[in-house]
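Have a look at this one before I ask anything.
Apart from one protein chain that is not included, each protein chain of the complex appears where it belongs.
As written, the chains take the letters A, B and C, and residue 1 is the first residue of each chain.
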Amino acid sequence: MAAALAMAPGLEPRDGSAAVDAEARATYLEVRDLVVRFGDYAALGGVSFEVGAGERLCLLGPSGCGKTTSLRVVAGFIHPDGGAVRIAGRDMLGVPPEARNIGILFQSYALFPHLTVHENVAFGLRMRNLPEAEVRRRVGEALELVRLPKAGPKRPSMLSGGEQQRIAFARAVVIKPSLLLLDEPFSNLDARLRQEMRGELLDLLQRLEIATVLVTHDQEEAMAIADRIVVMRAGMVEQVGGPSDIYERPRNLFVARFVGESNVFAGRAKPGAAGPQIDVPGLGRLDPPEGAGAGLAGAVQVLIRPEKIRVLPRAARPPARESYRAAATLERLQYLGHRTEYRLRVGPHSILAWRLSESAPQLRPGEAVTLEWAKADTLVFAGETAA
Amino acid sequence: MNPGRARHELGRWLRLALLPAALFAVIYAWPMVQILRGSLNGFDPIAGIVPALKPDFYVKFLTDSYYLGVLWRTVRLSLMVTVVAAIAGYPISYFLVRSRGRLRLLLIIVLLVPLVTSPVVVAYGWLVLLGSKGIVNMALIALGVTDEPIKMIYTAFTLVIGLVQVLAAFMVLSIAASLQSLDWNLVLAARSLGAGGWRAFGAIILPLSLPGVATGCLLVFSLSMSAYAVPALIAGPQVKVMSELIYEQTMALLNWPFAGCMSIILLLSTTGLLAAVGVLGRWQRARQIAAAAAEA
Amino acid sequence: MARQTSEGVAGPLGRLILHVYILGAAIFLVAPVVAITAGSLTTTQYVVFPPRGLTLEWYLRMFDRPEMLSSFALSLGIAATAATIAAVVGLVAALAMVRHPSPLNRLLWLLVVSPMMLPSVVLGFAFLQAYTHMGFGSTVAGLLAGHVVLVTPYAVALILTGLKSLDPTLELAARSLGANPGRALRRVTLPLILWSVAAGWGLAFLVSFGDAAVSVFLNTPEMVTLPVRIFDALRYSPLNPELTAISSGLVIVTLAVLVASASVVRFERLFGGRAGEPAKTPKNQEGRRA
Partner (left out) sequence: MNAFNDIGFKAAISAAALAAVLSVAHPPRAEAATPLVLACYPGAPETFFRAEIIPRFEKEYDAKVTYLTGNSPGTIAKLQAQKDDPQIDVACIDDGPLVQAKGMGLVQATDPAKLPNLKEIQEVSQFKDGIGVGWGLFRFGLAFNPDEFKQRNLPALESWNDLARADLKGHVVVNSISISYTPILLTMLARANGGDERHIDPGFAEMQKIRPNVFTFDTTADLTPYFQQGEAWVGVWTDSETYSYVQRTKFPLKFVFPKEGTTAIQTTASVVKGAKHAELAEKFLNYLIGREAQELMADKLGWMPVNKSAKLPSDMAAIIASPPGSGDNMVSLDWKYLGEQRPAWTERWNKEIETQ
């Protein structure tokens, strides 16, 4: 498939891309056609994904998309109305949560407030009736792992948010789970701490090599941690793929808009001899590259990522091959350290573009400029409005 | 939800609910069904109950403005007791959760004293204090506030005061329970954002303690609606409430069908009012959510 | 805890007003009982306040009335048993209501809470009739059953509040760590709502211990609870210091039991609420506070 133009859903088979990415790994967790209904409301309408051994999968989507419900079905807290969950080939339906050997890091951490840190971490081991000496050894190791070896006698309430999270992580992994589930693990932390913990968690996960499912609504978090991402909406899977697939080749407008920022223009497509011709009022004709976009007709949405747009002093050099150009006026310019953000006007459109600061041209607001972007970076989707 | 999972859920619910439901069906619901059935009987002052299946007593109650007036007074005074208890009890709850050790223990005991004392004794205590030769009147006369003793007992006012005193513990402990679980960091945060003490109270503490206030109001309102001893002994029978009528029919006239009828009406009024408040609350929340969604 | 560092909402003047108010409220709550207790120290044969002369004679006479003491023991036993059953029923019913949403929960709630909304004379009368038909009208079982119905609403209300304020993911966490539902309940849920269960038990105990209206219908020749004895005695013979001595002596004994149990179970923490609190109190605000 041509990399340049992602097609509207329905123009190609649904599960086309997922199989390609999972090829290297043996499937460890397999979730098939999950259906969960709460009364009339369908929380999950047939969700499928798999996780390879040692792989980190992220369920990404806005709130209410069914990602947490999926997680709870995998954990065994919700009995689905349909579908299957298999871990290492074994059917999990009917297996109670306590028999699944799954470690969970809850959004609220769910540390037991009446137990000390040591007792919290030891809880799962005690439930497995391990000898006391081994419990002590493994709790020690786990606390060592999260770099809080002295926290044992403390109460969870005496720890900071970041420390609480590390203890919750230790408690989840000390039982040597076959699968680790992380439910919005960073949402209770402030921005700086979130960055820090994200890196730390990634290190830990890479060291432990446990199959992991992460649930988040934060695409940055998803991209930073996951090997593969499942984008969900309204109880359905929209796209499955590696972080760059999802970003560079979103399957539809929803995925494109949910993952990263973009400029979106409404246009119309007319079938032509060499492929469709696309008119965007105010931007002119943006024909897709040869061979792509066959069958597009009627209303379309055209999408360009801000970092794909080059901002040039007017008529600086001849246009690059296979690219589009548009004349624009610079309205606002913001220097953000490593990058510079431009707010530009082309006819009726307000366009966002950004460049790395070191390669950003020196421009002043009000200046007339030329915008240029590659045809390959122009994504066209069928549809009336941005959903 | 598919039928299988619904059955599964119901099964799990039943495993827990069966014991209390079965126990209460036998020792509570069945006796009350008898009362309901009995309330449809007739009554003869000499021969007693006349078996029948007629809603005569319900018709009598619901068409007589006197009885409806007593029901309305019961509701009105119970609401007053609830509001007074909530307002008067809130500062005590606040103080309770912010004090510790012996002081807190002492305060809890003080709250429980009226609850565990025989109402006859409490009533006599109020007579001793508020009567025309009581300390309060003596003090007022000595201070020259009044020449004649003021009648402070056996009025609707003493009914409210007496019930608030006896039921205060339920309100205070319920509010204290929710204040106890309040995250006081939020108060700090609000104050660091520049909210004054009272603004922080209104914006943070009060809304978060509302569940406790609701539980307290539920308890106090229900108990006020059904209280007998305090109204009869402290407010006197001139301030008639439902339970006094019911007591009179049960114990003095042995008219158990009419007593049963009024009990059923009282129970329906209490649950009906609570349900209406519940529906109103849910409707209010739904409207707020809708308004928030419309804004977003 | 964070509370120790927080200032509360009131300034110094507000605090002063609050303290004065609390003092006033405390006086209001105990004044009638104190007046009568003081009045029963009188040397006259009838209660007067202020008392004329001081004597403990009336209190000492209490011990000459074995039926009062045996009733006291019976009341303690009935109250403890009824409160225990009420707490178990309340716990199980509250778990059903909170853990398993069901349209039947409204009915269950009504079943266990509505006794509170009925005058106790109706309950007593209904129980007497129905229990006699069922064959346990004049037995301990009947008296106990009546008290269980009477006091369960309090246990349910308090345990329900405690359970609702508990973070449900704590139990899920326990399950994911390998605890079956029973162990999760015992090791996590119960310890965390213990205080509201204890508070529910305590209120149920006090209500049962103080009830006269239901017991008067269900008493048997061998079993008359203390409040019934006092209530009857006060109603059928003029108020005298001996009876008020017994009544206020009862309050003193009851509260002594409370104080004693308080030092054992740390009563001041008795009403729940703390459950799940620390998990909801991430300390990340510390960074901002610093």
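Keep in mind that, in the parts below, a residue touches a chain if its C-beta (ideal position, glycine included) is under 8 Å from a C-beta of that chain, and two chains touch if they have at least 3 such contacts.
Keep in mind that what you see is a predicted model, and the values were worked out from it rather than measured.
S.K.: Relative to the complete complex, which of the depicted chains are touched by the chain excluded from display?
M.R.: B, C
S.K.: Looking at B:Ile35, B:Val128 or B:Leu274, which residue reaches the missing chain?
M.R.: Residue touching the chain left out of view: B:Val128.
S.K.: Per the definition of touch given earlier, which of B:Leu18, B:Val33, B:Leu62 or B:Ile289 contacts the omitted chain?
M.R.: Missing-chain contact among the listed residues: B:Leu18.
S.K.: Thinking of the whole complex, not just what is shown, which of B:Ala25, B:Met251 or B:Val279 touches the missing chain?
M.R.: Considering the complete complex, B:Met251 is the one touching the chain left out.
S.K.: Could I get the residues of chain B that touch the absent chain, sorted low to high?
M.R.: Residues 15-16, 18-19, 23, 43-49, 66, 120, 124, 127-128, 131-134, 151, 153-156, 232-233, 236-240, 244-245, 247-248, 250-255 of chain B touch the chain that is not shown.
S.K.: For review purposes, identify every residue of chain C that touches the missing chain, sorted by number.
M.R.: 44-48, 77, 81, 84-85, 88-89, 91-92, 95, 125, 128-129, 132-133, 137-141, 144, 180-183, 185-186, 216-217, 219-224, 228-229, 232-240
By definition in this document, only the chains that are shown with their structure count from here on.
S.K.: Sort the other chains by how far their Cα centres are from that of chain B and give me the top one.
M.R.: A
S.K.: Where the centres are mean C-alpha positions, what is the separation of chain A from chain C, in Å?
M.R.: For chain A versus chain C, the centre distance works out to 53 Å.
S.K.: Which residues belonging to chain C are in contact with no fewer than two other chains?
M.R.: Answer for chain C, listing residues that touch two or more other chains: 1, 274-277, 280-281, 288.
S.K.: Going by the contact rule at the top, pick out the chain A residues touching chain C in the complex.
M.R.: For this pair, the touching residues of chain A are 75-77, 96-104, 106-114, 123-124, 127-128, 155-157, 159-162, 164, 171-172, 175, 188-190, 192-193.
S.K.: Using the touch definition up top, name the residues of chain C that touch chain B in the complex.
M.R.: By the definition above, chain C touches chain B via 1-3, 5-11, 14, 18-19, 21-22, 25-26, 28-36, 39, 47, 49, 89-90, 92-93, 95-96, 99-100, 102, 104-105, 108, 110-123, 125-127, 129-131, 133-134, 145-146, 148-149, 152-154, 157-158, 161-162, 164-165, 196, 199, 203, 206-207, 209-210, 212-213, 227, 230-231, 234-235, 239, 244, 247-248, 250-251, 254-255, 258-259, 262, 267-268, 270-277, 280-281, 285, 288-289.
S.K.: Help me check something: in the complex, which residues belonging to chain C touch chain A?
M.R.: Touching chain A: residues 1, 167, 169-170, 172-180, 183-184, 187-188, 191-192, 274-284, 286-288 of chain C.
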